[in-house]
Every structure is written in structure tokens, then in C-alpha cells.
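Input: one structure, supplied below.
All protein chains of the complex are present and in place, except for one that has been dropped.
Labels run A and B following the written order; every chain starts at residue 1.
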Amino acid sequence: MKKNVIWRTIVVFMLASMLVSACAPAATPAPTAEPAKPAEPTKAAEPAAAEPTKAPEPTKAEAAAPTAAGEFTFGIVMVGPYNDHGWSEASYLAGQYVEKMVPGTKMIYIDKVNSADRPGTTGDQLAEELVSKGAKLIVFNSDDFKDASVEFKKNNPTIPVLHISGDLAWKDGKNYKEMEGYSNLMSQMEYGEMIGGCAAALTTQTGKIGYVGPLINDETRRFANATYLGAKHCWETYAKKDPKDLKMKVTWIGFWFNIPGVTADPSTVSDDFLNSGHDVLISALDTMEALVQTKKAVDGGKKAWAVAYDYKDACNEAPDVCLGVRYFNWGPGYVKAVKAVMDGSFKSYWEWAAPDWKDINNPDTSAMGFNKGKGLSEENAKNLDAFIGELAGGLNLWTGPIKWQDGTDFLKDGEKATDQQIWYQPQLLEGIEGLSVAP
Amino acid sequence: MKSGSRWYRFGIQVAAVVLALVFTSIILLIAKAQPLEAYKNILVGSFSSIEAITNVIVVWIPLLLASAGALVTFTAGLWNIGIEGQITLGAISTTLVLRLLQHSDVSPAIIIFLAVLSGFIGGALWAALAGALKTYGGVNEIFGGLGLNFVATAMTIWLIFGPWKRPGIGSMSGTEPFANTLWLPTIPGLRLSWWSLLIGILALVLVYVLLSNTHFGLKLKAVGKNRKAASVFGIPTSNFMMSAFLICGGLAGLAGALQVLAVYHRLIPSISSGYGYLGLMVGMLINYQAIWAAPVAFFFAALNFGSIQLPIVMKLDSSLSGVLQGALVLFVLMMDGVRKRFEKKA
């Protein structure tokens, strides 16, 4: 009898902890995010931070306040935690940007929308929750919501949808689907990738770059390939080295961020890179394991650097090893969508938003940017700027000859890629080590 | 005496619920949140509209199946912690059948029927594994079950990233969604499928009848209460334990099948959604009484679904519902212990 009671108690604890942990495995990014918070106020005083940004204030009171009459509420469905210092936080910042730029608007959001963090729910269902809280526009912030956004649109035809990073609204795309009030927005991050690749190639001493990739699809292959093109260009043009000596390897973890037990562990992936002679890591994840692990390695005596992703202040996590961050600036795109919905002109469109080549870091005009990090030497920074200048001047790295990984032609000599060719990339490029498709 | 003690027991249960609420409130206060507001939000979130209520029912159905299964194994004195994995295997088996037949000429209704059946069988077989480990290998079902849960997750991931990956994509987010024709039809405009609801309720009723009114159920209970004596009574205890595992696994498998057919329409990594663990908690909370499974599971489902409001409205983590559920079970068990002590003295 006694024994039974003890068993029961043990089992309850086990079950409870399983449940609580099952509900929040992505609490993992949260802890890394939390300690970084206090750094934010000081950051403003730090000259290294390129852009004086508003710290993302926890907006508890504001969010809980009921929607006032006449206010326009838009909802964001985020795949990761709103404060992940990565992909989802970039969306969160954009939401705040909208609130600032378009008076009378209010953001509501639900974050961590993935089956591991919110078991038993679906993206479209949670979007409906936002609608029931007054949202008049739903932004799905991840490629992962492609199906959910369609399902949502089907069941809620009157609510405008902005799906980030998809192609369903692209009339000339492969997957066009006619849906009224369903739009896509994606930044031309290829350029950011090229710049990041360039910074990596300029800095690497071993000639080995490790690319910590998320899952495998057209988009992620596109970005990995762009990185490689940027790296190769700078390796030849600025470092004046033989392209044969440049090695780039991609390892995919299986999702946009770490889901313990489900994806490969990005920390382990990073460590493996660092331990096998790769001295620059490029993160393509929503979270910052690559940067963190690099810093650990450097603290342990290694010479290594990392390129961060997604969120403009990501370098703050480990400034000294950070070569820079290519980041999304969704603000202008969001503002455009919100304004359109507000004045009733929201239509189905597909926007592949370009950087503002006059100043790629202009928060009001550029869809993406690159924030140099402290880890980038002065000389390399100069070369990087030169490269950005080249791009601004019209340099097109998607110019043949370029071969696929399997040796077949992507672009013949002198051939320039079409938008479709850039968007839909079936393989990694020749010269990149790693899986082009899932095994 | 009888009715008096029933009221008394009821009072004790109420006290346990109150204690659990107090406990959770303290945690909320520590997290600097208003407990009352949090509870209000959960309630509103679960019951404010027909959509919300049907969404709660969507959660309720797999929970019902898992709880009903848990009851069967509890009765046999077994902690089938492997329900989670059994749900997963049910989902995998269902997906398998759907994938095999989706492009064939077989009519969708038959495909769906076969898929549900296959889910049942898949879950049952997975449970049989835990059962065999327990009855023939002497491996405690808790450890066996936990191990098999991990294996089941690993299998899902392997399938999603490997053989069943979406064309050109390598992502953990799930397999290619099935065509609409292979979805269990839902009530127009809602997420609830009458079929799922029917299966869930039928399963619970069957389990209730099985446990309370059949010789099989009574024998199962005998095995659970005193295995040695049961075998002296001529009950083949190993067979009965295996049957309990099979039934429980089958029901869990059905839950998995419905998750695929009516909720996600594809296989995703955490298709079991923690319902297995939650189902066990429900089983413990109701102390083997099948009658209570429906309302308690509904309550848990409402907590699960309503707690989505917390991150939206209050920026609180929704795993709070897990805390509240855990606290409930703990306090109910604790108060039960207190009551027993008390009754002994009285």
C-alpha cells in the first residue's frame, strides 16, 4: 500500500515533468535569451552596436489591454519564441515598428507555434485565436506555416494573410494558388548570404567554412548557395586565393531551431565543425547556437569566428567572435501590408523585397541588412564594404558557369539566372559539401 | 453512513482542487501574473464560442481514448506509461496505410477505415511489445514504456526526415499533407469530426462496460489487485496483462489515427501531443472509475486548449496548464491519503 503511494507520486512527478517539458522544449532558446536581456540597456551606450535600436520591451500591460475602438489589430503567428534573438524576434521587432509607424495599430501575437511547443494545436487554429482577439490581418512568419496559412485562408476567406517566405502568391512561381487576400513577403536575403559568405571567406585561416543549416528546401539551398558564391567571389577577388582551397560544408539540423530529441542538436553540430578545422561558422538557424559555441571554443583557446543570422542585434550575444549578422528587416514590408489592409487595398501579391543599396541598413527602406561585428578585422571590413559596393553596382553572382553538386550545369558560361532559377534551387552547388536533399 | 461518506469524499476532492488552484496561483504570483485573470482567460478561451468548445472537444477525443486505455491497464495493476508511444505508432501505422493507398482506386471511405484499423493495430502491437517485456522479460512496464516512447519518437523523426520526406524538402515539420478526400469529414466551419467524437465516446463506453460488467473486467481487476491469488484462482495472469496492454495500445493507436486523419492530416514529430501522459494523469485522478473519465478528461482538455490564451493575452507560458494538471493529480492523491488516515482514526 505504502509502496503504491510512493510509486504513484513518482509517476505523477514524471508525468507532470514530461508534460511541462513536452510543452516547452523550446524553453531552450528562452534561457539563452533571458540573460542577454540586461545587456540591452547598456548596449545603447555601446558604439559597437551599429544601429541604435529600441530594446524590445516586454509589453505585458500593453498587450493585455483590450482593443480600443478604432484601433487596428494585426496578429503574428511566430514559429519560435518572440525573444529568440533570431527569426521570430525579427518579426516581433517589425510588429513594433508597425505600431510606431502606423498610428492606431496594435500587434498581438502567438509565439512558439510548432508541434513540439504547442502540442495538439495547429497554426491555423492559433491564427483563429488571434482573429477572435480582434486581428484583422494575420502574418504567418515562417515557411513552416505554408499549409497552415492555406488552411486558415480556406476557413477564414475574409481575413487577409501575409505569409512570410512562401511562393503561393507568385503568379510566375511553380506553386501559384489563386487566393484572394493571400500574399507572400520575402526579403532578398541572397545578398545577405553573399555578404556573410564573403566575410567568412575573408576571415577564415583554414579555408574551411561550416554552414549550420536548418531544414532542406528550395529556400535554404538558395541561401547556402548564395553564401558559397559570395565566399568564393571574395576568396578570389579580395583574398586572391585559389578557389580550390576554399571548403564549405553544410550540415542540416532538420528544423529552423533546435527541438530536443527531434532535430540534430545545433550545438553539437557547431562543435563538430569547430573540432574538424572549420574556423568560421555561418548560422542559418533561427537561434544562436553557432555563435555561442564559437565563443566557447574561442574562450577555450581556439581561433574561430561566426556569422549570425536573422536578427539585427544577434552579434551582441558574443560580439568578439561575431563577423557580423545578415538580418531581416521586415518592418517596411509589414507596414505596407498593414496600410493596405487598413485602406482596403490589400490584394494578393508576392513581394521579394530588395535591400536599399544606398544604405542596406536603413530601417525604413531596406528589406535586409548586414551589421558588421567586432570580430571582423578593419581590413576585412574595408574589403567587405567594397564587395557590398560591387553588389550595389550591379554585380550578379548568379552568372554562369555554375554547376550543381552532381556536376550538371546550373548556368552555362555567361548565362544569368532568372528569378525562378534563383528561387527554386534543387541542389547545392558544386564545391559545397553536404546534403542537397534529405537522405 | 454510505451517502454521508460520499459527500464527505466529495468535499475532500473539492478541497484538493482548491489546493491545486492555490498552489498554481502561488506559482502565477511568483511569475508576477494575476491568477484570477489567468483562470478567467482559460475559461473564456475554452468556452466563449462554439468554435472554442468544439476545439476543446477535438483535444478531448484523443484524451478520452488515452484515458480509457489507461484505465484498462491500471485495472490490471500496470503503469502503461508507454501510451504516448502507442499513440505515435498508431499515427505512423495510419499514415502508412494512407500513403500506400492514397493514389490507388480504393474509395476514400475504405482507405480511411483501413487507416483507422491500422492505427488500432499499430498501437496495440507497440503495447504488446511493452507487455511482452513486462510479462516475459520482467522489465518494469514504466521503464519499458519510456524506452519504447523514445524509440517511437525516433521512428517518427526518421520517417519524416527520411523515407516519408516531402519531395525536395528535408524538414522536421512533418510529411506532405494528405488530400482533403482523406480527411475525416468535419462539421462545416468547425474542426470537430463527428466520426472522431463517436469513436472516442464509444471507446469509453466500451471500456466502462468491459470493466464494470464483464467477467473479463473482473478478472483483470483481480490480476491487478493480487496477481498471485488471481493465478491460484485459475486466471492466466500473463494473458490478461497482455490483453490489457493490447486494448490500451489499441485505443491509444486510435487516438494516433484520429490525430492524423482529423487533426493534422499528416505525420508530425510530436503527433502524440503528450496525450498519453495526460491520459495517465486522468486515470490516476479518477482512481479507476471509468464514469469520471469523460468529465475529467474534458476538464483537462479545456485546460489544455484554454491555456493557449495565456501567451496571447498575458504573455504567460501555456505550460502552466501542465502545472495545474500535475498539481491537481498530486493534491487529489495527497488528500486521498489524508482521508484514509482520517477514516482510520474516526
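Just so it is clear, a contact is a pair of C-beta atoms (placed from the backbone, for glycine too) under 8 Å apart; a residue touches a chain by one contact, two chains touch by 3 or more.
Rule of thumb we're sticking to: contacts and distances are computed from a predicted model.
Taken from the listed names "Tryptophan synthase beta chain", "Sugar ABC transporter ATP-binding protein", "Cytochrome c oxidase subunit 3" or "Transketolase", the protein name that UniProt assigns to the chain not shown is "Sugar ABC transporter ATP-binding protein".
When the full complex is examined, the chain removed from view is found to touch B. When the missing chain is restored to the complex, the residue among B:A20, B:I235 or B:I308 that touches it is B:I235. Within subunit B, the residues in touch with the undisplayed chain are 1, 213-216, 218-219, 221-222, 225-226, 228-236, 344-346.
Keep in mind that, in the parts below, only the chains that are shown with their structure count from here on.
Listed in rising order, the residues of subunit A touching subunit B in the complex are 5, 7-9, 11-20, 22-24, 27, 58-60, 63-64, 108-112, 114-116, 118-122, 125-126, 128-130, 132-133, 144, 147, 155, 214-218, 252, 254-255, 259, 261-263, 426, 435, 437-439. Every residue of subunit B that touches subunit A in the complex is listed here, in rising order: 37, 45, 48-49, 51-52, 55, 59, 62, 79, 81, 84, 142, 150, 153, 157, 161-162, 165, 168-174, 177, 189, 191, 263-264, 266, 268-275, 277-278, 280-281, 284, 304-305, 308-309, 311-315, 317-319, 321-323, 325-327, 329-330, 333, 337.
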